[in-house]
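The complex is shown incomplete by one protein chain, all other protein chains being positioned as in the whole.
Chain lettering (A and B) follows the sequence in which the chains are written, and residue indices restart at 1 in each chain.
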Amino acid sequence: MRKHKSDRLIGGLAVVLLLIGLVVIYAIGPMRANFSNASYGTHFSSNYFFVHQLISVGISLVAFFIAFIFPYEKLKKISWIVIILGIIACFILQIGAWTGSSIASCQLGACRWINVGSLGTIQPAEILKLGLILYLARLIRKRKEEDNLEKNDFWIPFSIVSIISIVFVVFFQQDLGSTVVIVAILLAMLFVSGMSLGKVVVVVGILLVGGVISILISPHRMERMMTFTDSDGADSYHIDNALLAIGTGGIAGVGIGNTVQATGYLPESINDSIFAVMGETFGFLGLVLILIFFTVLLYRILRVADYSEEDEHRLIAVGVFAWIASHVVVNIAAMTGLIPLTGITLPLLSYGGTSMIFTSFGLGLVLQLSCYSRREVQEKKINKISKISKRGSRK
Amino acid sequence: MGNNQTFTSRRGVNSETTSWARGRNFGKRKGTGRFSYYFVIAMLVLVVGLIYVAQGTKATGYDYQISEIEEQINELEIKKEDLAVEQARLTSLASASNNKVAVSMEDATPSGYAE
Partner (left out) sequence: MERKRVGFLKFCLFAAIFTIVARLFYIQIIQHDFYVAKASDEHVHENVIEAVRGKIYAMDGNEIVPIVLNETVYTVIFDPMIVNEEKSKEIFEKYAKDNLVAEWDDVFADKNRRYYVVAKGVKYEDAKKIVDELIEENVVGITFDKKTKRVYPEGQMASGLLGFVNEDGDGQYGVEGSFDKELSGIDGSLKAVRDVNGVVLSIGDENIETPAVDGEDVVLTIDRNIQTKVEKILNDYIEKTPATNASAIVMDPRTGEVLAMANVPTYDPAKYSEVEDARLFKNYVVDEPYEAASVCKTFTFTTAIDLGVMNANTTYYNEGSMMVDGLTFQNAYQGLRGTITMQQAFDYSLNTGSATALKLISGGEFNEVGRARLYDHLIKFGLGQATNIELYEEPGFIPKPNEYDWTMNFTYANMTFGQGMNLTMVQIASAVSGIINNGEYYQPTILAGKMQNGKFIKNEREKNTKQIVSVSTSEQMREMLWGTRSSKRNNGVDKPGYFIGGKTGTGQVVQADGSYSEASGEGEMIGSYIGFGGRDGELPEYFIMTKLWGKGQYLGGGEANQAFDDISNYLIDYLKIRPKV
């Protein structure tokens, strides 16, 4: 495999987004701390959130770098460990939740985080997502080589892993958002795997049916759907305030430090709702800029997929694309009131270590893979050489 | 033609890329020079961003402090009020008449006047 320089844009944009997130947290972290102290009797210092975000950014940059440097050829041999780790982590979390131990951090009946003492919390769902991408990439490529892609050799392991993941995330962790992300990852990777569209449609159908059934049997989820259009309840309060924040931003926003919604009206101002806060602060222009960053980032990832020669590379790139894109779309669509709230983070910008670190790892990996993409280089080289030879022949 | 132009390949200068074959364009990975260059720029941007933010949020940071101080003032005012009431009660006639000491004090009866 020939290597060339990586795709700068991916690296640059990732860092830019991390920095933007840091700056915004610096602005509204103290507000969040004050609000929490006054309303819940906590004792956060003004800089608590910024410092933690800084630490997360630091670790993320390290993860990013490691993913970039550590050769994939070596990584893929142990990539199955990640998915196993993910499942084990989910398992531990669930045991903790059932026994009511303090290892499980729960909110409103759903336990999504593992408490690691002073280090904070870890979200097993994110490990699962990365693991799925790595595992499936290998699986699909192997089966393709063996020409077993549409046979049981593929379907069985695929189904086992998918179903276990979905069961954990949907039923035990009650995390509808992450479910959507996982489904998106699965579908995207299958879509690009080269298998016949018909089979993909069948999988989609099965997932849809499964999804509807799961909603119907869970009163909690039924309620969530119903209250989407309700004007009472915690959800619509959240959405109303998100819209209020975005709406008052206008064209250019109210300016740093002038956000009123973030002082306490808007729940989750530093994590899930950070997009709305940025809308209030930076306005339409600011949001469009952020969206441009994300769009370009995602497009470049797809480009890597496009120009990859290796199936595995393409699959990983598409997996990471689906991961990040679904997060972004689901988060922003919920903030703008287009879909119900699901409680997932905005990658790289939201306050929250696990998501940021693992996303950065994924991006670093894609960055590494971008070094191996061919086509563009080939074309450029052909042009360059023909230019040189043209010159030479003019004598 | 007779021009004796020698073409000196710049490739020869750089010891790492002396080969003339095609496709040999791995070059160095992004050199550490470039990396720290970008890092420094990123840090500068970050610092400028933070300073800008710090300016903007200076005032709002005091809001809760102001509120707390106002609450303290309110509390002290109420305490002052209560103390005034307490003092008035203690020195009132209504309580003094129950006070044994006050009762034994002179009932404003004259002890005679010198002329």
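Just so we're on the same page, contacts are C-beta pairs under 8 Å (C-beta built on N, C-alpha and C of every residue); 3 or more make two chains touch, one makes a residue touch a chain.
For clarity, every value in this text was computed on a predicted model and none was experimentally measured.
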item	value
Visible chains that the absent chain touches, using the contact criterion stated earlier	A, B
Residue, one of A:33, A:176 or A:318, that touches the chain absent here	A:318
Option from A:35, A:113, A:154 or A:358 whose C-beta touches the chain left out	A:35
Option from A:192, A:274 or A:316 whose C-beta touches the chain left out	A:192
Touching the absent chain when the full complex is considered, from A:48, A:65, A:155 or A:265	A:265
Hidden partner chain, touching residue among A:332, A:346 or A:369	A:332
Footprint left on subunit B by the chain that the document does not show	59-60, 62-64, 66-67, 75, 78-79, 81-82, 84-85, 88-89, 91-95, 108-110, 113, 115
Subunit A residues touching the omitted chain (full complex)	35, 38-41, 188, 191-192, 194, 243-244, 246-251, 257-261, 263-265, 279, 283-284, 287-288, 291, 294-295, 298-299, 302, 305-306, 311, 314, 318, 321, 325, 329, 332-333, 336, 338
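Please note the rule applied: only the chains that are shown with their structure count from here on.
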item	value
Interchain centroid distance [CA atoms averaged], subunit A/subunit B, Å	32
Sites on subunit A touched by subunit B in the complex	2-6, 12, 15, 19-20, 22-23, 26-27, 30-31, 34, 37-38, 46, 255-258, 263, 377, 381, 385, 395
Subunit A-facing residues of subunit B, complex	1, 22-23, 25-27, 29-30, 38, 42, 45-46, 49-50, 52-54, 56-61, 63-64
